[in-house]
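Below are the structure tokens for one structure; questions will follow.
A protein chain is absent from this complex, but the other protein chains hold their places.
Presenting chain A:
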């Protein structure tokens, strides 16, 4: 018996020591090969103050270098470097090429972090808080000071403030950031991912173009359509996208908001949700909205939209253009248009999209990067107006020319080109908001027939409220508040469907009360206390 026990414990000891031994070796190797750590302290300054300077660090080192890159978006349109015009051009100008791995599962990146097997670069917007850790990713400010000091002079200080974490470092510069000047540029527009609400123009005409000024009018329109087309899907919301009808009521669900007293709350705790759910439940009970629409996968939503049997729908700003093209190509008599009005609710127009304005996705340089010097120089290139124009607009003279309004004029046949051939867009790891805005606005010039998204985004831009401090209220990873936030999000995702699909108004109200009671049990108050403290702290940054 003793022998057996000895054998078993020896076995586990060997396993433990082996694992510990492996990890010890990794650490030593990592430290030995960590060029940014070896000769600290570092920090240089530079007198360069223009992106046009020939002395920018990226222009001085253009020897070939390849980076293993992980793109954490399963929907990404490209996964191969060097086959399209833009990526070839980037390699030509900088010497950098990428070995791309596109994520197929959101959990993949977590596993790479845990196994310490991160590649040279990671592009993600998911759980970015995990990378705000000097053991996982290089603080960009340190790399800049050491390898591209002029970049500090060239970056917008507000952008740096936006991305600086409580430890005083910034680990990435979020894409699509707009400072006030860029935002106010008339060419600029909000993100194409903005929500839009669409109706069928042809059917509206058929039923005599009844008034549509309010959400109450919408119920009347739905009733008329249902009478005329009993087999038609009256309203099909995208299963995962922000619902624009919610926005019309002045609400946001997953994002935080500030109340009149300036206190931050988690989106769905807004008391206005009671009315929203009541309204949506009435759509469901009247047969305008099916429970199944919440069960669809995004591709199933798209498939049903393409059938042309949908009267109204909601998704991102490009839905009408995409669908109208499909309808036209397939000879389907249907035409979607975005609703370019803030539909009132109970006599009040409340549509006021709130933008935390600090950007979207992040390109990280993990500590496993084998050449952090070239990595930051590559980032410098991408961040420069030259890199921004190349990645978001294409090659000047080949893919575009600028007109006198500084909008893009595309060559003939451009709209038939595929993104996998041009590479315009996806390699924009440090994209500016203005660059994207100009590209989207210019769509009205090159493709006027399918440019309703431009009208929608212009309409929304006029209503936008910007509040960058709200971007800092998200709890840090591995904290109690982080876990509460995750659970609340899951609670809302499931409860909202249960409330909307309740058999009666009373039942819907009961389910709403239960959701709020469960939210309190999970720790809503604790989370909001944290968020308010973080918000007050963040406000100081912008004073």
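Please note the rule applied: contacts are C-beta pairs under 8 Å (C-beta built on N, C-alpha and C of every residue); 3 or more make two chains touch, one makes a residue touch a chain; residues count from 1.
Simple rule for what comes next: contacts and distances are computed from a predicted model.
Participant: Among "Amino acid/amide ABC transporter membrane protein 1 (HAAT family)", "Putative aldouronate transport system permease protein", "3-oxoacid CoA-transferase subunit A" or "Cytochrome c assembly protein", find the name that the UniProt record gives to the complex chain excluded from display.
Facilitator: Looking only at the record, the undisplayed chain corresponds to "Putative aldouronate transport system permease protein".
Participant: Hey, which of A:130, A:226 or A:466 is the one touching the hidden chain?
Facilitator: Checking each option in A:130, A:226 or A:466, the one touching the absent chain turns out to be A:130.
Participant: Out of A:340, A:409, A:465 or A:486, point to the residue that touches the absent chain in the complete complex.
Facilitator: A:486
Participant: Just one of A:477, A:509 or A:539 touches the chain that is missing; which is it?
Facilitator: Candidates A:477, A:509 or A:539; residue touching the omitted chain: A:477.
Participant: Spell out the interface residues on chain A facing the chain that's missing from view.
Facilitator: Spelled out for chain A, the touching residues are 12, 15-16, 19-20, 22-24, 26-27, 106-107, 110, 113-116, 127, 130, 133, 135-136, 233, 290-292, 294-295, 300, 304, 307, 309, 477-478, 482-483, 486-487, 490-491, 493-494, 496-498, 501, 518, 521-522.
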